[in-house]
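Omission of a single protein chain aside, the complex is shown with its protein chains in their original locations.
What follows is chain A.
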């Protein structure tokens, strides 16, 4: 490919680019971020107290991995996120499908859901502590409160957009009305539902850290807060990096599961 046509390819809207080029630039962004990090710390432009050197973060990670505290805190966080996410999803998926399919369910839930959806989750943290205490249940509750209503609304929206004639065709083939939700609406929206779950999983991590910053004795948010008090910026950076990596992994898992469950939707 000549330089001229490559330039034209990458500047054409929506045009696909060669796979090797895509991988190269995906790596490049990280090279730039890490190089910038090195430049800022080694030039002395930013004091080490605010931004640790990259290798300092790695060394801290190695130390905490060796003494086991890293795994303990990571596991604590993953546990809370998974419980909150799974409990929320198990209720939100079927209820969202019903809400999008049956106008009566929508009319019943919409006013309440749309009210709660706009309340900032953080404002409920003190209330949850008062009600539930500072155990794992409190953090799980924050996550559920943070993602459940969003999941509900997005899943209901995608159920509502199922083409009417798809349902009509199912009727003419002998599908009964009561079967429509799980025979037609669920499979028709499955790729969308998987995307909603993937996106809200990311939000679950955000609410986890919120909950852990306020009241927790373990977890990645908890060690960040503790590290702040001791000016251990390297620990904070490590915790942030770990959450990012865990997020990246769960994201990939969701993409994989979507491909397995919904092979027809690319």
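Quick note on the criterion: a residue touches a chain if its C-beta (ideal position, glycine included) is under 8 Å from a C-beta of that chain, and two chains touch if they have at least 3 such contacts; residues count from 1.
Note that in this section contacts and distances are computed from a predicted model.
Chemist: With one chain of the assembly withheld, which option in "NitT/TauT family transport system ATP-binding protein", "ATP synthase epsilon chain", "NADH-quinone oxidoreductase subunit K" or "Monosaccharide ABC transporter membrane protein (CUT2 family)" matches that chain's UniProt protein name?
Modeler: "NitT/TauT family transport system ATP-binding protein"
Chemist: Which listed residue, A:71, A:171 or A:231, touches the chain dropped from view?
Modeler: A:171
Chemist: For chain A, enumerate the residues touching the unshown chain of the complex.
Modeler: Touching the missing chain: residues 163, 165-166, 168-175, 184, 187-188, 190, 262-266.
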